[in-house]
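One chain of protein is taken out of this complex; the other chains stay put.
Just so it is clear, A and B label the chains in written order, and each chain counts residues from 1 on its own.
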Amino acid sequence: MTLLAVERVSKSFAGNRVLNEVSFDVRAGEVLALVGENGAGKSTVLGLITGLLAPDSGRVVYDGDPVTSWSPHRAREVGIGSVHQELSLNPHQTVAENVFLGQWPSRRGFVLRRDLARRARPLLERVGLDVDPMTRAGRLPLGRQQLVELAKALASKPRLLILDEATSALDDDQVKGVFTVVDELRAAGSSVIIVSHRMGELFAVSDRLTVLKDGEVMATRERAETGHDDIVHLMIGRELSDLFPPKAGEVAAPVEGEDALAIPSEEAIASDKAAAEETPAAPPVPAGRPVLSARGLTVPGACADVDLDLEPGRIIGLGGLQGQGQRAVLRALFGLVKHTGRIELDGRPARLASPREAIRSKIAYVPEDRKVEGLHVAQTVRANLSLTNLDVVTPARRLTTVDRGAEARLVDDLVERMRIKVTGPDQEARRLSGGNQQKVALARWLPSRPRVLLLAEPTRGIDVGTKREIYHLLRRLADSGVAVLVTSGDTMELVGLCDEVAVMYEGAVVDRLAGADLTEERLVRASVTGTEAGTNV
Amino acid sequence: MTAITLPRGLRDNRAAWAFGVLLVTWIGAILFAKGFDSVSSVRYLVQTAAFLGIVGVGQTLVVMMSGIDLSVSGVVALSAVVCAQVASGSGGTTGVVVALVASVLVGIANAAGVTWLRVPPMVMTLATGTIVAGALLVYTNGSPKSAKVPLLASLANDRVVGIPLAFLLWLGITAVAVWLLHASRIGRYVFALGNGERASRASGVPLARTAFVAYGACSLLAGVAGLVLLGFTSTSSLTMGNPYQLLSIASVVLGGTSILGGRGHVLGTVAGALMLTLLTALLASWNISEGVRQIVLGLLIIGLLLAYARERRS
Partner (left out) sequence: MSERLTGALRGNLDVAGLGALLVVLLAAYSHYDSELFTPASITILSAQFLPLILAAMGQSTVMLAGGIDLSLGSVLALAMAVFAVRAEDGVVVAGALALAAAASTGAANGVLVAYAGLPPIIVTLAASFLWGGVTLVVLPQPGGHVPSGLVDAYNNGWNGLALPVLVIVAVLVLWKAVRTTRFGLSLYAVGGNEHGAYASGIGTRKVKIAAYALAGVFVGLAGIGLAIQTGSGDATIGAPYTLNSIAASVLAGVSFFGGVGQMRATVLAALLIGLLTNLLLFTGLSPFYQLILQGAVLIVAIAVKTFATRERTD
């Protein structure tokens, strides 16, 4: 039986057709995965289903009836619950209040707090969340907030649950918990639509997969009859190989000059790969002097006594479960949070009290939150790219006039080298897809030639094609002498990209993995146990 | 393509809209009201609009970086009162200099409070405005002086080739502000701040320096307006700045600048100030009570805002 059918739906924004005659259905008691690159139209489809948007043509049929006068309120009433990557929680209200957000149970018009807490508890337990329902939601780490969001969706006893990148901030254990809930729902005859960039998760949990590309449905496949490669091929329209570049020392000649500041061409990627294969055994990485070294780096309440050496040519990862202090380390090194400990730049003590001082020391930071901290999303691509390069586009310092010609050249050059898809330099950053936003967030630092590059979750919510480009760019930068530090919740990414991974647990570095020891299994073990995984297992 | 570019072009050019509405209003005034068709009426209008316009240009700088300056009313009075007081003892030039320095000091205090003490701009500038009002009471013992400062009198009343000097001063100030906000490096910082403080901090925007320039310039201009007003009326009073507090903000917004910051153009404020002055004059020419006049003005402002100053829903 079909619970929901999307029938020949089209939708345009400001003349851009985002969805073109999209049709698919969800059966009762099944889990449907909706896959596609950023900008393929997944969020728009989900917006139509949850009542946030209305279609230009075509219709959505729910439970046999075409939906009219749809709104989030109506959708929720008829049993559609959703969890989005962007949280809809109110950080200032309690967990219990959030779980029943908008549909608080009341007695004679009054909502009793104790009542709320009592009713919230079983829902929180169900999603594996052990928190006091009276805690303010904003005090929980991001991953737990996402679970509150799931509990909130379950509170309306959904017949259709939508999980839109709902596991992006969760660690593996939490993800398993979510899948248990999904299985329970399926067993009870409810349906689930799941969207995720983590292909493994989709294959683990879904019954069918519908692939969207450029606003059109490419295919719908039974999970049993398809594979990872098939789906990726449908998504991006080509084969994808060499997701990760070779590691430090595996390519003979280091990259120099301007080439390092661009996303490498397909030929360059291929030749790097060939060179890496020819190199019989990776020569030991030259232990260069660290550009930046930290000793006893401490941010009260977030991380303690962290030692780090960032050397030119190496990509260091910060791993571990969500929220173990990785973020604080990066923010401290960029002068965004107060910290103690000794930091040396080129062997000389340095004080990084503000981002300006960090930038002056040639440190660059690409934060995880692109929309709030990484970019000025309401401003143009041009304004974003030139803001960090005003030294380049103003002839002298201080109150000087911006050279518009130089600015245009700088922007065009960066857009081309980073292959940023824009309609023009005047396009607003918020209109770009997540992947292109991330490219802008990265590109804006390149002209000033940073020596240390700090990245938090560099590929979160980004499609696989752009991921690959970013990985190769980061390696290029490293090869040209940049020291790179990356945090990521994606184990595969850390293992594939980094030369060394420092595993953090409760604010401290508990293990460092490199070379043959850097495997997903060891990384996960160290992350979960908070102890050294050991070298001889 | 036009379907995409046209609305975008219109939306981003709210300053042009402001001039369009101004033009239509003015033509309407000439056609349907008495006394708006003479050269002298135009002259008088641009001259009186200059007082509000100069304050408005300064307010634009602050609003563009997501701030707001409610102390302009206090500063207008401060500058006029101090100048009148000092001029009666030590001469006009000293009076002017002391008045402007005092004005800038208020701006510096505003910026310091907003950046270092992290007091919200609305509260900080409200507080400094209150302090200034109190300080003036103490300074003048409640009765401010009149003063005829020849320099200011000619600045406010003289004409060059028939054009009021006050209007020319306003245009000159606007030209500098256009450069500062739309061509200089500081302008980029102002727009960046107006579009997000956290992203600006993480991009290395000098938050303090930008705030000091914007608030400092705003207070300086409010001070200049106070001096021109002193020249115009030859008297100073403790409440002479009061109308400018809300009207300067209204002129900024009617000029198409977003009150949330980061979007707009200084030139729009020129249109906004002219429009408010024109509307006020128009209403004054009708034989209606003060209350009805205010109602009409309020409705007109709301109507104009609805027509072209709406923020898009996020």
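Criterion: contacts are C-beta pairs under 8 Å (C-beta built on N, C-alpha and C of every residue); 3 or more make two chains touch, one makes a residue touch a chain.
Keep in mind that this is a model prediction, so the values were computed, not measured.
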item: Which residue of B:Ile30, B:Ala127 or B:Val178 touches the chain not shown here; value: B:Ala127
item: Touching residue (missing chain; options A:Gly58, A:Pro72 or A:Gly530); value: A:Pro72
item: Touching residue (missing chain; options B:Ala16, B:Ala33 or B:Val119); value: B:Val119
item: Residue of A:Thr50, A:Gln326, A:Gln438 or A:Thr487 touching the missing chain in the full complex; value: A:Thr50
item: Touch residues of chain B, complete complex, unshown partner; value: 68, 70, 113, 117-120, 122-124, 126-131, 133-135, 137-138, 141-142, 246, 249-250, 253, 258-260, 289-299, 301-302, 305-306, 309-314
item: Interface with the undisplayed chain - residues on chain A; value: 50, 52, 71-73, 75-77, 82, 84, 87-93, 97, 101-104, 106, 109-113, 152, 299-302, 328, 331, 336-337
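Basically, only the chains that are shown with their structure count from here on.
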item: Complex contact set, residues of chain A against chain B; value: 14-16, 334, 336, 354-356, 359, 365, 367, 372-379, 383, 386-388, 390, 394, 398-402, 444
item: In the complex, chain B residues that touch chain A; value: 3-4, 7-8, 179-180, 183-188, 191-192, 195-196, 198-206, 262-263
